[in-house]
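Apart from one protein chain that is not included, each protein chain of the complex appears where it belongs.
On to chain A.
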Amino acid sequence: MGKNVMKFQNVWFRYGEDLPWVLQDVSFEISASEWVAVIGHNGSGKSTIAKLMNGLLFPQKGNILINGLEVNEETIWDVRKQVGMVFQNPDNQFVGTTVRDDVAFGLENRGIPREEMIRRLKSSLAAVRMEDYELQEPHRLSGGQKQRVAIAGVLAVSPQIIILDEATAMLDPNGRKEIMQTVKTVKERDDVSLVTITHDLNEVTLADRVLVMNEGKVWMEAPPKNVFAKRDELKEIGLDIPFVTKLAAELTDRNIFLKTEPLNHDELLEELWRFHLNR
């Protein structure tokens, strides 16, 4: 792994003096061009982590470093140049009256000259395959399309880290697939670090590493396969493992042993074929 781009050092956070701690002594690191999924059920503190990452909130105790720069009141604008964020509600983060105005919003804020702006706008819209919708108004787009525009808006300012804070939670299954696909190609294209925050275990299969949060603490930190292996413990903290993993586990219980543990439908299918051939 490359050098770390983000570091949480013993972070404590609560929303008010007399409220319980939302995060307790959270520490982790994220490396350059790594994909980390943060997962946990509602109230586990995962969205708070996202907001701490780009200075929308500040920790009461502990430090957060972005590329070695501590996140505080003075550095937030530099931090936000390096950390792009996509939120949950597709409508409430769409600022512009058209797709191109919205993608340009972040560029306008940074005072980027117009010619450069148009160049970046085109290339980031192409990256999320929304180039044909440049002049569309937001209410004519689907939720998935709006989220793609939001991703384009983040890409345009070329951050090093992109955070998706439950960006697929309000979408239908097609929209989800669309976004995960987009995120994957975008990551390959721009070589950014990705942090995806979700409560859906199906979405962590693509990540390099998973951070499981429970009651404000890091409950587990491991690659997806190792996380899925603990299905009973996961169930206890309110997380349901994906169907494919569940099916593979059930097959094992019935003495049908697959060579490798599949993470998605294609891999499962492949394994089943192989199993069938070897009989």
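We take it that a residue touches a chain if its C-beta (ideal position, glycine included) is under 8 Å from a C-beta of that chain, and two chains touch if they have at least 3 such contacts; residues count from 1.
The rule is short, and it goes like this: contacts and distances are computed from a predicted model.
Between the names "LutB/LldF family L-lactate oxidation iron-sulfur protein", "Energy-coupling factor transporter transmembrane protein EcfT", "NADH-quinone oxidoreductase subunit N" or "Hydantoinase/oxoprolinase family protein", the one given in UniProt for the chain missing from this structure view is "Energy-coupling factor transporter transmembrane protein EcfT". Screening A:22, A:38, A:66 or A:104 against the full complex identifies A:104 as the residue touching the chain left out.
Within the entire complex, the positions of chain A that touch the omitted partner chain are 54, 56, 77, 80-81, 84-85, 87, 89, 91-97, 100-101, 104-114, 117-118, 121, 137-140, 153-154, 157.
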